[in-house]
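With one protein chain held back, the other chains of the complex are shown just where they sit.
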């Protein structure tokens, strides 16, 4: 769907040094969107007829509020496009394509473990809310640079959700010092112990959803396979059409027969089952 | 000089239907500028790094306020560039080159007659103020589409100046019905009569400065030559560098020996002596 | 009901209106369905196919440039067999003119595909891409040498009863010579232009942005080059021209028609505005009305009138 999203909120998100922004757009998209999906937005008010920058930018849905007809996007100022986007003001309107792609799948029952690296946390917030709404137990593993980053990237909102959290930072300024995957591994082994004791063969109804740097998602997938836990990953690639028409954003997967195939991240993804992904090509 | 002009005023000028805008920029340019000169401005805030539109737009100085360090630009939304310019807001800053070109020459004494066609009136306002400040008598001949245009394009400001005005509109809705040149001709003949009676050979110390459509300025020049009145015209052409480096904006003149030569409107002009200009090439 | 007749025809193919979508930017016709109903379009051109399936180049395949886009998809496609089996049955049902686009790495490749695609396939025409700059040697050779271009077109022409559209590469010294060559070869129309060969370098990584180093430049940045080539070619040959290259607005499209294109095609413009084709059709209609033209066909080449060049 192509719509004009009216800017009803646009502010610095957390510490300015982290260059994060929170953008709230009014429009019909919220009604049909689900967590893990994204939009492709133009970075300047639609009345500015400029072809530079040319392409739309893909941004995930961080919050979906169908009742208010609002979507919230959280983004980092990364380069030219997001720099220009950051200058858009309240009341202006942006051309938005979406909701795009296939989102995360919500398990019927059990626990949903979210594993986030850096700003990979953004799409997981919407997922957490839906999961909780559906009565699932949610647990967050989140790794970041340092305390300042985690606090800027929405830590308080997560605390407000009341989900159990395992934080880690590279410098140890908050949570465990080290990588988020270490936390995940520790927790998974612990759980395996428990289940062994009660004589079960698997860790039971746990599903993992992860978003972050490819290397991290690759490690998360490896762990999940070890512990026989289903895992979904959210991939990124530069996009042209964002609807599956240009083959610009492909990733490499293996099909049932183990042969290499290409899928379109924008249309078939961005969420895929971890075990499908051939990481060493995709990243 | 290249400066950042801070937008301290930007509003619709007159009737919205006329698509005129008034832009006031704070900066050092005012101190060194004279009437007839222009600036080359970028149409988007300098923090937006976009190369489309690519070029600066030349706009004349409509008002020069050295004490406030302010320049006023009056422009019509003509195409893409000025459309984008029109969206620039208070507090933003625009990259400005200027003052550029050579302005009108102010006679020491006597009368200065201004002949404007349409928005050609804009640069003449600054000229009128300087002329009056220098104690010259100023008379304005101004032709436009209709009353609504003249009123939108600053009629009241001109009335406030208290200069004698000869207005004409194509539809007769204000002033004489017809072309501004008819008014000028009438007034010149009348004057010639008077001077004949007092036995003078020429119309005395009158200088004409004109700005507007090329065809109009050509006619004005023709009249002035007939009546032996010195006339200065302000030419327009698309510009690249605006400093005389690219030869994009040339006009054709005849030199003393009557041979055709090219001059750069941006650097040698935009103001030229009417009799120099070879109109049928330039327009 | 419009006063302007938008219908136009290209040798053996009648189009509802002169606005098509370009190969490689419109998938197999269904991806943009939610944004732009195909029945509103004059036609669509499918992603280029080759005899064998191709996975194409590695990512990154795209790089943005000022008002432009570099792509190095590398002709990823399911291959002829799979196309016939899984795609053709669907696309032939689309309520618009469907043009297949074929690429090859040898004369035989082109011949094989032309043989497999006839009028009864339900396709409206065959666009022969002799110009894809992404694949090493890929098409490039055919696209830059008049003799081989003529050969390919001639070879394809005898194999199929579908109208043949020769798609030319702009990466040549003499576009007119290429157009004349494919006319000799028997082409029914020409498509102008494919992408300009370009590249970007990531100054942080200090290596090319695209995994394939080179890519094809498309988008508004190349429009002036495309309009120029359409202008030159329309003066030199009698074949209808499908103009493309940076078309994003109706004004862009009108420029191509005035320059001598019989139809226009929107590629990268779809990425910028997925409703661009619809707005372009509407804009052309309004423009004709404003200019008092009864048919869009009157626009074709109008800017040449009274000019000596």
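To keep things simple, chains are lettered A, B and C as they appear, and every chain counts its residues starting from 1.
Rule of thumb we're sticking to: a residue touches a chain if its C-beta (ideal position, glycine included) is under 8 Å from a C-beta of that chain, and two chains touch if they have at least 3 such contacts.
The model shown is predicted, which means the values in this text are computed figures rather than measured ones.
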(request) Please provide the labels of all shown chains that the missing chain touches. (result) A, B, C
(request) Identify the residue among B:24, B:39, B:97 or B:119 that touches the chain left out of the display. (result) B:97
(message) In the whole complex, not just what's shown, which of C:102, C:125, C:172 or C:296 touches the removed chain?
(response) C:172
(message) Going by the contact rule already stated, which one of B:55, B:106, B:132 or B:179 would touch the omitted chain in the full complex?
(response) B:55
(request) Tell me where the left-out chain touches subunit A, residue by residue. (result) 51-52
(request) Go through subunit B and note every residue touching the omitted chain. (result) 1-2, 42, 51-56, 81, 95, 97, 237-251, 260, 262, 267, 281-282
(request) Touching the hidden chain in the full complex, which residues of subunit C are there? Just list them. (result) 65-68, 70, 144, 171-174, 196-201, 203, 206-208, 213-215, 217, 219-225, 227-228, 231, 246, 251, 254-255, 258-259, 287, 302-303, 305-307, 309
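The rule is short, and it goes like this: only the chains that are shown with their structure count from here on.
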(message) Give me the set of chains touching subunit B intersected with the set touching subunit C.
(response) A
(request) State the chain with the largest centre-to-centre distance from subunit C, centres being mean CA positions. (result) B
(message) I'd like to verify one number: the distance from the centre of subunit A to the centre of subunit C, where each centre is the average of its C-alpha atoms, in whole angstrom.
(response) 37
(request) State, to the nearest whole Å, the distance from the C-alpha centre of subunit A to the C-alpha centre of subunit B. (result) 57
(request) Please set out, as single numbers or ranges, the residues of subunit B touching at least two other chains. (result) 51-52
(message) Can you list every residue of subunit C that touches 2 or more other chains, as numbers and ranges?
(response) 66-67, 220
